[in-house]
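All protein chains but one are shown in place.
First chain written, first letter: the chains are A, B, C and D, and each begins at residue 1.
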Amino acid sequence: SSSKTTTSEKKEITVAVSPTFKDMANAVKKEFDKDGYVLNVKVFDDNVLPNVALQEGSVDINFFQHGIYLEQFNKNKGTNLAAYDEKGVIKYFMGIYSNKIKSLNELKEGDKVSIPNDPSNRGRALKMLENNGLIKLKQGAEIPTKLDIIENPKKLDFIEMDVLKIVPSINDVQVGCVNSIIAVQGGIDPKSALGLEEDKESQRYAIVVAVKKEQGNEKYAERFTKALKTDGFKSFLAEKYKGAIIPLF
Amino acid sequence: MSESIYELIHTIVIPEFSKTLYMVSVATVLSAIVGTVLAIVLIITHKEGLKPNNVVYQLLNTVINIIRSFPFIILIVAIIPLTRAIVGTSIGENAAIIPLTIAGAPFVARIIESSLREVDKELIEAVKSFGASNFQIIFKVMLPEAVPSVISGITLAIISILGSTAMAGVVGAGGLGAVAITYGYANFDNTIMYGTVCILIILVQVIQSLGNFLYKALK
Amino acid sequence: MSESIYELIHTIVIPEFSKTLYMVSVATVLSAIVGTVLAIVLIITHKEGLKPNNVVYQLLNTVINIIRSFPFIILIVAIIPLTRAIVGTSIGENAAIIPLTIAGAPFVARIIESSLREVDKELIEAVKSFGASNFQIIFKVMLPEAVPSVISGITLAIISILGSTAMAGVVGAGGLGAVAITYGYANFDNTIMYGTVCILIILVQVIQSLGNFLYKALK
Amino acid sequence: MIEISNLQKSFNERKILKNISFTIDDGEICGLVGRSGAGKSTLLRCINGLESYDAGSLKIDGFEVKNHSEKEIRQFRKNIGMIFQSFSLMERKTVYQNVALPMECWGYGKEEIDKRVKELLKIVDIEDKIHEKPRSLSGGQKQRVAIARALTLHPKILLCDEATSALDPKTTQSILLLLKKINETLGIAVVFVTHQMSVVRQICHKVCILENGEIMAKGAVNEVFMDQPQSLRNLLGENEEVILPQDGVTIKISYSGENVNDRLLSDMAQKIGVGFSLVWAKTEKYRDTVLGFVIINVDKNHISLVDKYLNDVGARWEVLTNE
Partner (left out) sequence: MIEISNLQKSFNERKILKNISFTIDDGEICGLVGRSGAGKSTLLRCINGLESYDAGSLKIDGFEVKNHSEKEIRQFRKNIGMIFQSFSLMERKTVYQNVALPMECWGYGKEEIDKRVKELLKIVDIEDKIHEKPRSLSGGQKQRVAIARALTLHPKILLCDEATSALDPKTTQSILLLLKKINETLGIAVVFVTHQMSVVRQICHKVCILENGEIMAKGAVNEVFMDQPQSLRNLLGENEEVILPQDGVTIKISYSGENVNDRLLSDMAQKIGVGFSLVWAKTEKYRDTVLGFVIINVDKNHISLVDKYLNDVGARWEVLTNE
């Protein structure tokens, strides 16, 4: 499914996704697969290699990341990827969940707080914790890490783990920070959060469709975006994610 | 996703199962070949080997250890340029075979090395005594004598490689392990997770039985 | 992230290194004990063993294969209830030790089983001939005779366990492998990634040298 | 006492032991000889239960080996020492540890073990290798370690499978003397598989000849060797073919312990005045007797005189002919 140097028009398009987004990509396949087009959904159990694959041309577009991560990736890896629509198509939010306490005020000194260990989720979680008055971060950290915590009055014990492990191990911590998609998939009502991310933060992390610049793949991104921005997809989100994912169209 | 088990089996399990088989078998064959060659070089160049050469031995020994030190995911990333040079892409089943082989070969090498080291010294001397070359000593005597333990070692290696294919999902290679992780674990879908694991269990059982059968036949 | 290498080493590398050491050593010891026991039971109950018992043998054999079939990350999740029952929590180093042991023990069992199977039958008969009990045959004869290959097998197992800690780390246990992946790989920081891998390489080299040294001393 | 009756044993449908029956009393040393592959080692392994048997009975002190619990078998094996044809030593243990192993298994005290092991290693003359591993021992040294190991537990029955085959004559001698002493003082029974007839003659009370899994001859050693049954001749081959002189008559006169000192030959020369030349002579010492023969050559015309004389004195004799 290489996209380079196609003489006759290419109709088989490959989109790279991470496990979280594969159901969404599959949901728009029916809409996309018209006029002889075929959408291949390639799942990467990782957040780095879908971009690597896009850069090397092994896939045509990808759909799993937010604009900030994409920028960061370009900067660090010297890639030239771009969001097709910088505003993004969907967004979701980070929340603080617990099976043990009813309010953040109940947090005691030394309590365990699980946070994701991938950079963007971790950064969002920390910013959310700051926003809820639990910690203070160094000024100007774009994607903060534990090292950027300058004040931690309750001496919370932050445990970094795979974002997917946060839900199964929620009983082993006082509170867990996880985004709404993971929460809903893990059986937690996204609206039961004890604290949330600022809405403008969530907006910054809207998910975009990415392409490699100047390869002429924008038309596939456009087609894919169009397939996403339908009422059918909207109701799919509402039914499946129960408000965890907010469409931006 | 678990709406229709039948569809699931048809669209996911069967194709992913064949991908797994493909990756495991190609990677096993390659690992076995590379690993055996490495093991033989290790055995030959060892201090008490047929042609001691400490420089080669230490070098190889270190390289093997270095490769074995890489967490698999980092190995995958670290060798992307190599993978791309060999198979033209860094994603998909074929691309996964390269890191699987590179991780598998040192494992096989260690196992075969330790099997070969156990071959009776006196037997090797007897074979030397009628003028067998080092090549013949290895291939006509040491390997055949060590065959049962080599086989149980390779069985172990196949199962390890199968375990690694689950991680090969990070390069979009698919396969049953990846299904279990991406469709099951990441989707919190226990049916798929344990369903695919069951298939893996059967696969492992088959590999093990085959290994045992060969072991018995050759012992 | 790499602004202050010193701080990084101090706050991350050193504590994570000791976490890795802790997890690897405890899990190795436990795996070795459990694995050895399993291997002995396999050897004893095998058709040509000291006390053939096909039911026990097949049962154990199957259980080992089932465990070995689980992709490690799924194993971690699948046994969360067990982990919690044993260490009271499913997160942290102590919790990681349980899946590490459960994955390591069958591996060790297979390796020791295959080493024990290679012990000279005639020697075992000689020992039987003066009335040694099965227990003594195993512990005074088979294990001591197989010690070198057991040691190189356990070296292999330790390195595998070290590889698994990287994955265990990803789900919350920390350790060097996790640092390499989450702070290095996922953060696009090659310094940390290859830096921690270098430490792992040294660690593996040390383990291997230790294994080789013991092998030589005991051969 | 070992009582074997109608013992049968097959490997893959091939009968290896067929209807073996014999008895060895306490205090008896029984030689078991036979051609290579006759089934000697297999029989020995049946005796201490390492090999099962298909039919027949094998009783040690009334204990039927086949049908007993593992624990009983262990206890019973404690009293049976076995020296294996292939030595079977532990490669990773020292000579000392190898010999100490049986006592360790039976829970003897450290000091007792130490004393016994050192004593035995001294007896088999391998004290200087006490801390070596089998890898650096010569063949004979390994065999001596195996012998020492078999004796540690003061067995009541000793099974020796070619236990002196790798030893030089002098060492063999001293080992045989040792076994003889143990046999005489402690009354242990010994089954000694060997290809060295001198060993059989020297220490065995009786001998069984095994041929293709069957006992073809058995009895007191000197009798069997005097009788020279076909099975013995099959085993020995034409060991030392005597080249008989062309002229004259060649006569073989056998003698045994009682008459060896008789002046038979000089009397013959003096009393009937018949001259003879000595063709061949052999005297062999057995455990407790001396047997032998001389082959002489006399002129043809003296034969009737010699005939009468030898018959008169009651000698055991025969005329030998070429072919």
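Assume a residue touches a chain if its C-beta (ideal position, glycine included) is under 8 Å from a C-beta of that chain, and two chains touch if they have at least 3 such contacts.
In this text the structure is predicted, and so the values were computed from the model without any measurement.
Screening D:Ser57, D:Thr94 or D:Ser165 for touch with the missing chain picks out D:Ser165.
Of the listed positions D:Phe22, D:Phe63 or D:Trp280, the one in contact with the omitted chain in the full complex is D:Trp280.
Residue D:Gln141 is the one among D:Asn48, D:Gln141, D:Asn183 or D:Asn222 that touches the chain missing from this view. Residues of chain B that touch the chain left out of the display are 51, 120, 122-123, 125-134, 136, 140-141, 144-145, 147-148, 218-219.
In the full complex, chain D touches the omitted chain through residues 11, 33-38, 40-41, 85-86, 136-141, 143-144, 161-162, 165-174, 195-197, 234-241, 245, 255, 260-270, 273-285, 292, 294, 297.
We take it that only the chains that are shown with their structure count from here on.
As a whole-number value, the distance joining the C-alpha centres of chain A and chain B reads 35 Å. Contacts with at least two other chains are made by residues 77, 148, 185 of chain C.
Shown for chain D are the residues that touch two or more other chains, of which there are none.
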